[in-house]
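Notes for the one structure printed next.
Of the protein chains in this complex, all but one are displayed in their positions.
And then chain A:
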Amino acid sequence: MLTKKLLISALSVLSLLIVSNVSFALSAEEQKGLDISLEAKKRDLGWQDSTADMLMLLRNKQGQESIREIKMKSLEVIDDGDKSLTIFNKPRDVKGTAFLSFSHPIDADEQWLFLPALKRVKRISSRNKSGPFMGSEFAFEDLSSFEVEKYTYKYLGEEELNGLKSFKVEQYPADENSGYTRRIVWIDTEEYRVHKIDFYDRKDSLLKTLSFKGYKQYIAKHWRADIQEMINHQNGKSTELKWTNYAFKTGLSDSDFNRNSLKRAR
């Protein structure tokens, strides 16, 4: 009886130790993974706001293609997720539709959509983070801003990718509504730019690979890729994003990112 009690208390102490270890002290790999991500975030800080045009090219297994044309405006928010305004140009029947999103690292994002046909702004309440963006292979969570708190990390090692020495870091989403169990990210050691991401679905099998091509530096600081290509390994479909007309520090402010601004967005 006594030994049983002893055993139980010993076990609980042990498990407490393990739990506290996880929450307080990170292993060397976890710490390094976190450090790399912190550094990457730090290097991109201070862009304030940006605008860009995005061309979205969807392809199915049959080779059928479809194009979406979108304008993106983003506002940097320190200590929270960024704000973004997405304005659809093509297909023609959704022209003028505008999507406003306040992203949050852990909580559900706040989202509004302006439908010109209805002349109304609708707030969307959903747990759609994991869902596809406009029928593409990009999920919402793949397009929203990178925040360090969104993941826990594990450094996997160094690897050469496209001739660049890269850190390989595994990221585990903190949000249980995420569609992924983990992502593996390749970040070059020179400039801390993401070059490739492997996405693993809820049953931990490889779902998609995202590649970044044509990095350019803007206002002598911020690196943006011209092309992002997402390949879905499970259904054979792919989506390519082509970015043009990047502009930074254009003078956008909070007032450009609210319900009223949605209706006049162009």
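Heads up, the rule we're going with is that contacts are C-beta pairs under 8 Å (C-beta built on N, C-alpha and C of every residue); 3 or more make two chains touch, one makes a residue touch a chain; residues count from 1.
Please note the rule applied: contacts and distances are computed from a predicted model.
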Choices "MMPL family transporter", "Cytochrome bo(3) ubiquinol oxidase subunit 4", "NADH-quinone oxidoreductase subunit M" or "Acetolactate synthase small subunit" - which one is the UniProt name of the chain not shown: "MMPL family transporter"
Absent-chain contact - pick from A:Leu26, A:Met72 or A:Leu115: A:Leu115
Which of A:Leu26, A:Val94 or A:Ile227 contacts the chain that the document leaves out: A:Val94
Among A:Asn162, A:Thr189, A:Gln217 or A:Gln234, the residue in touch with the chain that has been omitted: A:Gln234
Interface with the undisplayed chain - residues on chain A: 58-62, 64-67, 88, 91-94, 97, 99, 111, 113, 115-118, 120-135, 139-140, 177, 179, 202-203, 205, 234-237
